[in-house]
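Note that one protein chain is taken out, while the other chains of the complex remain in position.
Going by the order they are written in, the chains are A, B, C, D and E; count residues from 1 in each one.
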Amino acid sequence: MRTFMNHQSEKINHILEALPYLINYSGKTIVIKYGGAAMVEEELKASFAEDIVLLKYLGINPVVVHGGGPEINSLIKSLNLNTQFIRGHRVTDEATMEVVEMVLTGKVNKQIVSLIQEKGGKPVGLSGKDGGLAIAEKYLMEVEAEDGKSQKIDLGLVGEITSVDPNIILTLQREGFIPIISPVAMSKEGQTLNINADTMAGAIAQALHADKLILLTDTPGILIDGQLVTGLKKVDIHGYIKTGQISGGMIPKVECCLGAIDSGVKRAHIIDGRVPHSVLIEILTNQGIGSLIEQG
Amino acid sequence: MRTFMNHQSEKINHILEALPYLINYSGKTIVIKYGGAAMVEEELKASFAEDIVLLKYLGINPVVVHGGGPEINSLIKSLNLNTQFIRGHRVTDEATMEVVEMVLTGKVNKQIVSLIQEKGGKPVGLSGKDGGLAIAEKYLMEVEAEDGKSQKIDLGLVGEITSVDPNIILTLQREGFIPIISPVAMSKEGQTLNINADTMAGAIAQALHADKLILLTDTPGILIDGQLVTGLKKVDIHGYIKTGQISGGMIPKVECCLGAIDSGVKRAHIIDGRVPHSVLIEILTNQGIGSLIEQG
Amino acid sequence: MRTFMNHQSEKINHILEALPYLINYSGKTIVIKYGGAAMVEEELKASFAEDIVLLKYLGINPVVVHGGGPEINSLIKSLNLNTQFIRGHRVTDEATMEVVEMVLTGKVNKQIVSLIQEKGGKPVGLSGKDGGLAIAEKYLMEVEAEDGKSQKIDLGLVGEITSVDPNIILTLQREGFIPIISPVAMSKEGQTLNINADTMAGAIAQALHADKLILLTDTPGILIDGQLVTGLKKVDIHGYIKTGQISGGMIPKVECCLGAIDSGVKRAHIIDGRVPHSVLIEILTNQGIGSLIEQG
Amino acid sequence: MRTFMNHQSEKINHILEALPYLINYSGKTIVIKYGGAAMVEEELKASFAEDIVLLKYLGINPVVVHGGGPEINSLIKSLNLNTQFIRGHRVTDEATMEVVEMVLTGKVNKQIVSLIQEKGGKPVGLSGKDGGLAIAEKYLMEVEAEDGKSQKIDLGLVGEITSVDPNIILTLQREGFIPIISPVAMSKEGQTLNINADTMAGAIAQALHADKLILLTDTPGILIDGQLVTGLKKVDIHGYIKTGQISGGMIPKVECCLGAIDSGVKRAHIIDGRVPHSVLIEILTNQGIGSLIEQG
Amino acid sequence: MRTFMNHQSEKINHILEALPYLINYSGKTIVIKYGGAAMVEEELKASFAEDIVLLKYLGINPVVVHGGGPEINSLIKSLNLNTQFIRGHRVTDEATMEVVEMVLTGKVNKQIVSLIQEKGGKPVGLSGKDGGLAIAEKYLMEVEAEDGKSQKIDLGLVGEITSVDPNIILTLQREGFIPIISPVAMSKEGQTLNINADTMAGAIAQALHADKLILLTDTPGILIDGQLVTGLKKVDIHGYIKTGQISGGMIPKVECCLGAIDSGVKRAHIIDGRVPHSVLIEILTNQGIGSLIEQG
Partner (left out) sequence: MRTFMNHQSEKINHILEALPYLINYSGKTIVIKYGGAAMVEEELKASFAEDIVLLKYLGINPVVVHGGGPEINSLIKSLNLNTQFIRGHRVTDEATMEVVEMVLTGKVNKQIVSLIQEKGGKPVGLSGKDGGLAIAEKYLMEVEAEDGKSQKIDLGLVGEITSVDPNIILTLQREGFIPIISPVAMSKEGQTLNINADTMAGAIAQALHADKLILLTDTPGILIDGQLVTGLKKVDIHGYIKTGQISGGMIPKVECCLGAIDSGVKRAHIIDGRVPHSVLIEILTNQGIGSLIEQG
């Protein structure tokens, strides 16, 4: 029995290690961008759903913003939609946008809702359109033209958030519901626009004055010369971008984090969604996981 | 100026005609099944959205449950899904259910949300999965077998509601939001099931102890021998079904109304969705519209 | 049936014309000075009461301040009260003040309360004395003496409001009651004072930060050279007073409106109480009625 | 200084004698019928107003229902109204009712409101018409006809309360206001009816489930054979009425008390309004004052 | 890094094992009798305080009732109090009671308060006297006299609880405070009485309709023939008492548990306070610890 007890005590010690974090995050809001492998592999999907439900029972308010995953392309393919490309970027025409919205809001979102409900939570799926949550406007990509001048390219129904009304999220949180948000928003003119999920998560974190913004990625975090950097300040990041040590797809992610931090979010994290329970590991353990970006 | 004033006064008299109905329905909940032509023609869509927004500003709580319209079949066709048919009924397999859910929740629902928001309301789209709103179980259609015995046919992922938790609707209503609900629900085992929109509306009306259930149809109401009957009691309906004067697609609609009335909903209406503003006409004018079914 | 439906739809369109105004005024407070013909003719009395009840059910908060009408003089006459006159102004002595208060608070106020209750509202009659609503002090009329100097004339128990405590009005509004207020107030020393109903309405509108102040009159509005002017700014009014185009009894009315607007009331209206439903016409129709005075 | 201190301590002991009563009545409602000498003599008026204000500050909720006093007759006389009499009872025709309402609601009520406000309370004057407080119907007096049969006499606009909606009183109490109520009510048909102030107080005490009903009279209480009886039970009273030891104007008063007690009011008192501070003496001292009627 | 991650995931899995218990106990109240070794050894004291703080952050409401430990005897000895003994039981005279109360309420209670505050909780120390929490009466021990008859022995100021008013506990819980209660109560006559801590905990659990009552002891639980029995029903216990397999000091403990269960407490536990974190192990792990007594 001693051994059994020792094992029990070890369990409890692991729970108790979380106590200072519970005290610290009690009643706080954490916005999580959910996507990549964590949204594809069955085990990771289950562990993510458990994390979200546990956070809610621990008195923390998680808000999930999800991406689209590979399902959008798959449906576009099945429908043989003709897609125009400009400089390598797919143009989102109306037919494509319809597919994007159906998959994001009608399929991916509901799969997440189902899974979290099975684990014991009370999720409510929303898109940016619901309850007037997010207003967007068309985004024109700025590129360098052949003559060296700046040029704006119209990629179709792609938008960026111009304002967020957090009332619907707060209403749901107060009653114990967990908001699961798909990155689609409406323009003032009533157009449906596709939004980058990272920046949607960032904008919502700002509007909620969230305590944390967590971006789940398919990398261990921010890698500099192949090494994970666990803590970075604003100045570090600007330096690494200049030297090209942060580049490619990581740039919009760190910029989204910096934007959130500049607007009052306390901490932003880029973590490895491929590790089971990475969200809980980040929030409840001493070592955390991935890269933390802080003001400074 | 007199004429102008007369015209103004006439307007105001029309508004005042609504006063007793406002007094009567103030703070009450009205569940509306939205579908058919009213969900297809642009003018009718706009007039329906205006009706819903106006009701909310008049202090009445509308809850909209929508059907799927022709869009589901259109996407199924585009995707060349093989559909099995049993005795003339399409079997909803998983691939089909996925399409049904995407179209209902990701397309039709969001179109209604967009339109109502444009008219000045604060709609929030839900499916039966959100906030644990509705739990369903597989529905087996009972038919007469060739040997004359009763036989149950499995039509696949088709369900009927077994319980409704109205908390998410009440939470949204309290804060001024308008719930727009797509007829999809989850079974206890986590299966996604397609629900008949009329019966979904009926089940939600029961759970909310709604004051009214309104089914929008593409007929003027209940026609007996080609004549609209404006008021019917339970006994009348049983009689008309026996004599075959109520038949075909109208039978499930009147049964849904009777079920609601037996469970505490005060009045059920089958009205003509092809008439612009038919919802407001029903609620706010002396004559009303369509057929009223009452206890008795 | 088509014709019937067209007629129904026309009704509903008239109601829908009001929708933007409902959205705009939802939850707002509108103070209405009620008097003149609208308080004498049976049809106008009934239409006014309907307007007030409808506004309340539309989610707008009306506050009614009424004048005295011809009933005060009639009772003074019946009682053969000797009245002193100074420079043509009747002096309000104690016996007269008693009659004024009895008629205003015990007769006119209660008639309005009765009528609004019959129409389905929940009115509560108040005078400025109730709940410490209004504190006044004696008003001395400044006139030019024979020697050209300014001279103050004591007209007896006539007062002007020095402070308003809106708590009793807010308490009643929160519970769905409609305050009906008679223009009598108490001085700090406990004297009962007669207050001009227009300025009482203005002072209450200020204290409530009302959205609108509406003065019902027996003219179509502000007439300049015999023509109704539908919109005026502050500067316009000062000009018209200088040129004498606004004169006589209209001067205190426009000054009361200007005072309200200077203190935060958004819009002030002088409208024709002789037109049935003039209050609703002003609030709920595109064209409005009478003259609007705005900041500028 | 000792003597001064002894005097101070005596004061404090008198205050402390009230402590058990404060504990007992904290948060309770006490309905007081105010009338007679207490409403006429200046000193008694002032002492009554002080009592009401003190009760409110002591955490007790007083509700005052007042009678009319001699002022009604005086105004009727001044106006030379012709009054019809039937079997010695004045018939209240419309002209008389108008005077009654003006005096009660526009004069007497406002005098009480003024006085209580001067003493530091926040009174709000109401009649039974305000906020739908009381609904009445015409009262037909049953008398014995000459042939010995029972006969009903129509005394005009005299009514008896058929229902009380206490919501307006509770709304005012919650915000610290003191309701002062004049005994006028409306019938369902909109007629204004004069109500006996004792029975109005009794009906309101019932609707509020008041802890105490206190009737102020111009006698020391219930006198039996010239002796004050300080405590009576229901059976005692029925006996005294049979023997004629309770008779005349005291009968309706004791019946009003019995009615209140039968409907849940805990205690009813008939006390001497001619004694300064009789209300406080009743509530806060060991000996009390007047006659107490209890269930039994 | 894999190994590190495996370790982190194991931690998280231990936390997640608690999820079903969190869902189950969220918002529930658990009363814990604290005493014995757990209140003496430094490590156990610290682990107990951590358990209590963690429970509160997990959304569970712990209520702690403590015993006195060895400190009472130690102070009695230092003060050389003469103690009378009757049949081997110490009689609690006034001088002794004073010491008991001082030690329990002024020393032991405050030590627990200090420790829990250091760990991050918001404890508030109470005795049964505070906020009128517990009323007790003198307890007379029933023994068999030499002549075989039943005899009552007066052990002095020893009491048993006759009523509990849980309002002070509920008030503190609502605001996030943790009540720590010492087993002293007052009789109606104002006498201070010493209460057995187990029965005090049981009485409070009953009054709060607690979900669980946990008695910390210095044994592994209920031992029958030297073996721990992890689950017992009422009938089992009555049997074991008859056979003498439950005896001595364990009898009052199981009787206290049975009393609580009969009065609506769902589960009662007798667990080993010598195991660090035994409270958390009981509440949050699959295996639990000690003996569970249930209705049946």
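Convention: contacts are C-beta pairs under 8 Å (C-beta built on N, C-alpha and C of every residue); 3 or more make two chains touch, one makes a residue touch a chain.
It should be emphasised that the depicted structure is a prediction, and the values quoted were computed from it without experimental measurement.
Chemist: Counting contacts across the entire complex, name the shown chains the missing chain touches.
Modeler: D, E
Chemist: Using the touch definition from the top, which of D:32, D:54 or D:99 touches the missing chain?
Modeler: D:54
Chemist: Thinking of the whole complex, not just what is shown, which of E:84, E:167 or E:243 touches the missing chain?
Modeler: Final answer for the missing-chain contact: E:167.
Chemist: Touching the hidden chain in the full complex, which residues of chain E are there? Just list them.
Modeler: With respect to the unshown chain, the touching residues of chain E are 78-79, 98, 101-107, 109-110, 113-114, 117-118, 122-127, 129-132, 167-168, 171-172, 175, 177, 184, 186, 190, 192.
Chemist: Please give every residue of chain D in contact with the chain that is not shown.
Modeler: Within chain D, the residues that touch the unshown chain are 1, 4-5, 8-20, 22-23, 26, 50, 53-54, 57-59, 119-120, 220, 275-277, 280-281, 284-285, 287, 289.
By definition in this document, only the chains that are shown with their structure count from here on.
Chemist: Treat touching chains as neighbours: how many steps, at the fewest, connect chain A to chain D?
Modeler: Graph distance in the chain contact network comes out at 3.
Chemist: Give the chains in contact with both chain B and chain E, ordered by label.
Modeler: Common neighbours, chain B/chain E: A.
Chemist: I'd like to verify one number: the distance from the centre of chain A to the centre of chain E, where each centre is the average of its C-alpha atoms, in whole angstrom.
Modeler: Centres of chain A and chain E (C-alpha means) sit 46 Å apart.
Chemist: Report, in whole Å, the distance between the mean C-alpha point of chain A and the mean C-alpha point of chain C.
Modeler: 56
Chemist: Hey, how far is the Cα centre of chain C from the one of chain E, in Å?
Modeler: That pair's centroid distance is 69 Å.
Chemist: Would you give the residues of chain B that are in contact with at least 2 other chains, written as numbers and ranges?
Modeler: In chain B, no residue touches at least two other chains, as defined above.
Chemist: Considering only which chains touch which, label the overall pattern as line, ring, star, complete or other.
Modeler: line
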